[in-house]
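Here it is, the structure, as structure tokens.
Just one protein chain is left out here, and the rest sit where they should.
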Amino acid sequence: MEKKTLLTECPDDMGLIAKITNICHKHQLNIINNKEYVDNTHDQFFMRTELEGYFNDTTFLADLDHALPQGSKRRLISSDRKKVVIMVTKEAHCLGDILVKAFDGSLDIEIAAVVGNYNTLQGLTEKFDIPFHHVCHEGLSREEHEQKLLEAVQQYQPNYVVLAKYMRILTPNFVAQFPNKIINIHHSFLPAFIGAKPYQQAFERGVKIIGATAHFVTNDLDEGPIITQNVIPVDHSFSAAEMAKSGRDVEKSVLSKALGLVVDDRVFVHGNRTVIL
Amino acid sequence: MEKKTLLTECPDDMGLIAKITNICHKHQLNIINNKEYVDNTHDQFFMRTELEGYFNDTTFLADLDHALPQGSKRRLISSDRKKVVIMVTKEAHCLGDILVKAFDGSLDIEIAAVVGNYNTLQGLTEKFDIPFHHVCHEGLSREEHEQKLLEAVQQYQPNYVVLAKYMRILTPNFVAQFPNKIINIHHSFLPAFIGAKPYQQAFERGVKIIGATAHFVTNDLDEGPIITQNVIPVDHSFSAAEMAKSGRDVEKSVLSKALGLVVDDRVFVHGNRTVIL
Amino acid sequence: MEKKTLLTECPDDMGLIAKITNICHKHQLNIINNKEYVDNTHDQFFMRTELEGYFNDTTFLADLDHALPQGSKRRLISSDRKKVVIMVTKEAHCLGDILVKAFDGSLDIEIAAVVGNYNTLQGLTEKFDIPFHHVCHEGLSREEHEQKLLEAVQQYQPNYVVLAKYMRILTPNFVAQFPNKIINIHHSFLPAFIGAKPYQQAFERGVKIIGATAHFVTNDLDEGPIITQNVIPVDHSFSAAEMAKSGRDVEKSVLSKALGLVVDDRVFVHGNRTVIL
Partner (left out) sequence: MEKKTLLTECPDDMGLIAKITNICHKHQLNIINNKEYVDNTHDQFFMRTELEGYFNDTTFLADLDHALPQGSKRRLISSDRKKVVIMVTKEAHCLGDILVKAFDGSLDIEIAAVVGNYNTLQGLTEKFDIPFHHVCHEGLSREEHEQKLLEAVQQYQPNYVVLAKYMRILTPNFVAQFPNKIINIHHSFLPAFIGAKPYQQAFERGVKIIGATAHFVTNDLDEGPIITQNVIPVDHSFSAAEMAKSGRDVEKSVLSKALGLVVDDRVFVHGNRTVIL
């Protein structure tokens, strides 16, 4: 008996749930968990089906393709552990949280490597017996630096790249290598405080809540599809530095939660929005 | 074209989603929204299906009964507005919130009447042109008082009875008239602080969060199935009275939210737990 | 015995707390509650002192003025109930919440009148025996309309003006009449989604939290000092209309909380930020 997850996305139509579940039934696959959603604004149907049984992928997918309308996308995903490369700069909290969660099984991932533009976090990474690549940007053009980063990352053929407070902007060339596969944590509740120094911006604006946003990276800075967000209350007594310190816990929990949803195959990207089933 | 909601609850079995959606499909009923849940601990299947189309209730339900396993319960509920009687004592905030929400359409209910053991809230109720019944408990035995309350409530044949800070305990006889149809707001995050004066208990225990719980009323005081809960932070500077004042907003929003879920036919009761789809 | 609140704001200096509390002590005024805050970025000192005793305002304030550094501001505020005028358009939830809270004492205010550019909420207002002024903007220039609004409001000499979902932008002339005395509720967690249709903007951006912000009105749209903010989680299944409906509860609780802090003399405005003691 195997477990696999079927993700279906297609134009909405009458009887889709019946069609798909009939095919599962015909193949004697038990539905452990099923969630569907119809985006009525765009007439788009999304369904995530956890299945258990003996799979004949070829005939199962052929039956689905026959039944589903034109323009359908479906993926049947095995329950293999996902491989992740983490990119960092200097701050330890997000990396540390992912390292501990992978260590104790809270996140079901294999951390293939950590890549940093500084070596500040080499010691922390290597405590967990994970290779650390220091790709210094000094003396290099942006293109040269990114080429080296790309090589460091791609050698591991990761399923996902996690920017765990990686503080440089990636170029379209880098992003294009990993479409909807780079997850970033931004230290504000987007779309507030796009760009640099969001805590300083938050302090100056005098907000009473601060937050963090995990999103897929696209070529528009901090504009990619949002996966998770959370906030914490602050008050007048918080300096920008104190906001940054208090924000660490929410940043790391938001990033880890997003990563967990993604590697659990729960996140559809549709336009600039995510559907999470 | 009509809209109706189908609630299905039955022992779990393979192919249930396919069976039910096939029948909907056969009857040319469009599924606007569908959610299902399997309680693996009890092998129980729950499904809520919003349907649109031309209904032949008799044949549709007969087809379902034929397809579903023994021990199934299914209800096909029209989208008629639900009728509600509200019971109160002296506090205005929960009643006021429901009155304003029914007035502006935030809650899709008809408030048939308000019944109070004091007349404190008669003025507020009548501002909204709703009949108020003052059923004073003075000089009456508990049984006599409840008999009068019951008459006051039952003349309206309500779908649900809402205890909006009604501060007396109802007897099993009263409760038995409205199985899973009485919704109470308790001013603590149950099961903490069952019974009288929860804010005083919370103050004495020195908790840092207080909350409220909306639940169906059973014969076990504050032990019925929980529908919604929420909390707010407090600190050492809150007296019991200040907790009570701060708690009003969370009490009223928790009760209104629970009432909205119930009248929207989203709440299944299973044992002492609710499944909300 | 009277109760008054002393608000002190001045350049920071050594021994300020000692100086002020010594003067209170000398005048035999008991300090019921005291909070102070130093903004180290701007070297500014803030203190809020609740006092009880027999006041000789003139000599007490003279002693303070003698002791405090140049550039100090201090106000000794009686515990009289504040007078408020509420401005509305069509939505009932914020107005309804304030009406019920004033009715049951949760907000210690006198609602002098409600002024609307539509008459939609006249019925709700008059249920509570409060005068409603319908100042229609049709056929009038912006200036003419505002002049009529201003007259409607100013006849009541209110301490504060509350924009309870008043959906038109006020001109600098109007705002200038009530410096730091107009409180607005904006239906987003500012600075995200400034301007019109924030829920539509939030839907399109695909955010996972929505919120509301109460702030003082200045001449920069939605840029005034923030008093309170709060948020609620949403997910992909919320349309813009459903966000708006869910947002009502957070809007009204944020606005009522801000109003409570303001009329309780807890809010200092310093630059574009608030200090709340």
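We call the chains A, B and C, going by the order they appear; numbering starts again at 1 in every chain.
Just so it is clear, a residue touches a chain if its C-beta (ideal position, glycine included) is under 8 Å from a C-beta of that chain, and two chains touch if they have at least 3 such contacts.
From a predicted model like this one, the values you see are computed outputs, not experimental measurements.
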From B:Ile77, B:Ala196 or B:Ile209, residue that would touch the chain that is not displayed: B:Ile209
Touch with the omitted chain, as defined above, among B:Asn56, B:Gln154 or B:Asn272: B:Asn272
Contact footprint on chain C, counting only the chain that is left out: 14-15, 17-18, 21-22, 24-25, 28, 30-36, 38
Residues of chain A in contact with the chain not shown: 91-93, 96-97, 99-101, 103-104, 106, 124, 127-128, 245, 248-249, 253, 256-257
Missing-chain contacts mapped onto chain B: 37, 39-41, 189-193, 204-209, 211, 225-231, 235-237, 239, 272-276
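FYI, only the chains that are shown with their structure count from here on.
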Cα-centroid distance, chain A relative to chain B, in whole angstrom: 38
For chain A paired with chain C, centre-to-centre distance based on mean C-alpha positions, whole Å: 40
Multi-chain contact sites of chain C, meaning residues that touch two or more partners: none
